[in-house]
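All protein chains but one are shown at their positions in the complex.
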């Protein structure tokens, strides 16, 4: 009998890229066994997919209600332990809620919920559950992001005085300029994707990242969003001014109309005695700037790296790892938590990240709607 | 007798870096003869410096009043034609004013004046004078900035939908954290450097650059500045939200406390059909992003370059030119204007750049002081 | 019952990095089921490792002889189909030989054999076997290496006139300068690692890569190797001049004493009408140089990418993939071959790469030993 964690999946069947990402991540450290799933709302399709990827079909369920009900009837040491929620956005909350209420640990895709109110509700349920909850802000799994977090915590750059986050993509550009497409794209439909497109999808990654690496909490924001066309209900671009306790300030810029940008996500943190910069598209480099010293470029896998960074590096220096490996690191952290092994706070993002993220999204939209005014978080 | 332009200089003696920059720039295209100068308020020091750099001392004057008076007595074909104003900020306006009133062309260091009101006054004087006026926003002299301007004008990236400018330095960081130093540094003294430090010194470069390359005018701004310490009267960091006619938006970020950044000035312009990005610290690269095509990196000196870009490139591709060459290009453009030769609008920044720049600085400070509110330009 | 490929592994247990790399790669496309293994010469250790990574222990064998014998007794549709050979170098040949002789397909780590004679013998056995044989020159699995190969084949850069390959590492530097360490390191012991250290380990990667991307065969070589110390029997650095049919020439440089280089492997191919360059440490960029056109940087996942490149990209542009993904692509190609599905020649390196590689290593050593003279391949 395997001592792997019994793992369930909701969604992620067929051509789903997110499904591939999670399956590969789960397999990376020999820790998870895909045990049960609802890959698709259609049960037959779901089973066919299970056969396609070589999974037994006996625990392929018709829906998550059935999954939870039948798994609960199994002895605890056969029952699925953790479930990844990879379904469309509006299903994250009800599924995660029901799973937590029944004691299953959850790995939830982003956004955690559709609203801040739901987020708060889920947080309360989670606190009672004793289960593990992880939110897949995948980028925090990169070794050099972890390194950045630890160096800032250790005071390498001193007190923070400025934070600058950018998340620029261009993918919505061909859609937004086509009147028909911009009406029919689910991302631009508030029913399906919530009140914000750009801030909800990528701005919140930037927000979570900056709080993750700095350890600071944003206290208030002022947002200027852009819809570009009047008949477009959702922001597709925006800049958010940030304030923290103390004198530090920041700015978060996100766009889906930064034409031909791919996934240009970067974070720069300026402290009293140095600065750190990281870019997602070249994730294996971390730049340390110090006054009147040479620029230092840190890479993964070295003895100078922090323990948590090294824990997320599988091969020696010079062998580039990527986004799949970052997700793998998050699964590795969750595995430790599920197994009650010791782990560090930053090994995977959790409920608090989700709650704060939903708050950010709602207040960014509110700040903009109210005429670009300061709004507390 | 030389057919070089007779050139005068006010300031820039001794160890002045700006003096070196202008002298080298003036010599680059064999167009200028340094004919007269006031290098220093002290006449003897001024003459000593003239001897040191191998200039005859007979037209080294005691002050700019004397220079103007005595030069006006010379026949027109012996008289200094253009004067570079390299003195401390508060002297730019009175010197430029008097020079223009007497028909001398002027190459003026930035900032053009101390206030917007002065800028408007100088503009009126210039309009009557018939003289050439250039403002040394040096960065516009880089071949790839010129290339960017021309490509945008030619519609290569289509209608502009987003503009992002960054100017990050860290030089004031060691000063700002020292209570004594931050009281005694001239840059932080409004009497000496005007109402703004960061926006006045580098933010305005970003502002001029974005209007230069896009050909757009900013219509309104919302600024959030940072003084970091209460006893510091001047901004040393800030973010400015930008609006244009139409739906395009922008953001300008500038800082002098971006610790250990050197002169990290960059501009990105996103259009409907492509994007262009340029970075001052690697000035010979211009990046063209187009949907689903390879990233293109344009460099100087190629047949694909625009005429104005090529006019600013002296050597074949692969021979890097730098900031001195950029300033040389501005002097080259001014030389054409002084000699009544044809030249293109972008070959040197002028009075309009100065007027708009001063307006920007004042309104950025006002927007911040009024609680980060939108302010028209 | 799973329709996954039944997969066996020899070696790769415990802390073996190569074991992790192959297991993750095999899991990436849901195509392989780890069915049987000899992880370690010690049977108990082997079984313990199986339990640790959650694999049933019933087909964990005491050695590869037993594995082959017992698997042959199983019905064909239960029998292991393909075996990965991850054991120390000197075991590659005997294990691969026996596997092929019994009709098992083989995924073999590099070097394929200890000698060229063995390589020829293995080639003959393979030809008779009808089985699939793959040699894990992992770097050829990168999407942009595949893109490079296809673009050269399509004539994008025209007839090749110059090839330049570099593989620089520094890892042996701290060993080589320590008289004790250099006597006790297995890599420097011909008994354990063959007649060459640098050429045998990394030079051969460069050699295979250049033949892979160009489609050319090297005709003769002249090698100058460096042992640095007289008591060191093995090359740890070297340069090899290359000749092809026709006027094209090339050079291959490899080093393990390029101090502090990590895994700096790059290949540049210059053709009559353009050039292509790729670097392993930034594997998602392919540079196309064309006369008097902007430099083009190709990235994975775009519609301009070749089919084989796209087949090796799992996520949209801007999500960096790395070395694990490259190995995954090789496993994906092998899966197609094992399942008799159509695939392209470049999807995985095979027997011919191994044979030519062993020939290269032996002749490089011979050319050097004979006084740096031209030697035919």
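Letters A, B and C name the chains as they come in the text, with residue numbers starting at 1 for each one.
To be clear about the criterion, contacts are C-beta pairs under 8 Å (C-beta built on N, C-alpha and C of every residue); 3 or more make two chains touch, one makes a residue touch a chain.
None of the values given here were measured: they were computed from a predicted structure.
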Notebook entry, point to check: What are the shown chains that the left-out chain touches?
Noted result: A, B, C
Checklist line | Selected from B:109, B:164, B:224 or B:321 as touching the chain missing from the view | finding: B:321
Item checked: Touching residues on chain B - with respect to the absent chain -> 2-4, 17, 20-21, 23-24, 27-28, 30-31, 33, 51-56, 169, 171, 261-264, 280-283, 299, 314-325, 328
Next item on the list: Could you list which residues of chain C touch the chain missing from the display?
Entry: 157, 161-162, 164, 170, 173-174, 177, 222, 224, 226-229, 237, 239, 241, 247, 249, 251, 253, 255, 257-261, 268, 270-275, 289-293, 372, 374
Checklist line | chain A residues touching the omitted chain (full complex) | finding: 288, 292-299, 302-304
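We take it that only the chains that are shown with their structure count from here on.
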Margin query: Based on mean C-alpha positions, I'd like to know which chain lies farthest from chain B.
Written below: C
Next item on the list: Compare the two sides of the chain A and chain C interface and say whether they are made mostly of the same residue numbers, over half shared, or of different ones.
Entry: same
Check: Counting in whole Å, what is the centre-to-centre distance of chain A and chain B, each centre being its mean C-alpha position?
Finding: 43
Check: How big is the gap, in whole Å, between where the Cα atoms of chain B centre and where those of chain C centre?
Finding: 55
Check: Rounded to the nearest whole Å, what is the centre-to-centre distance of chain A and chain C, using the mean of the C-alpha atoms as each centre?
Finding: 35
Item checked: Contacts with 2+ other chains: residues of chain B -> 292-293
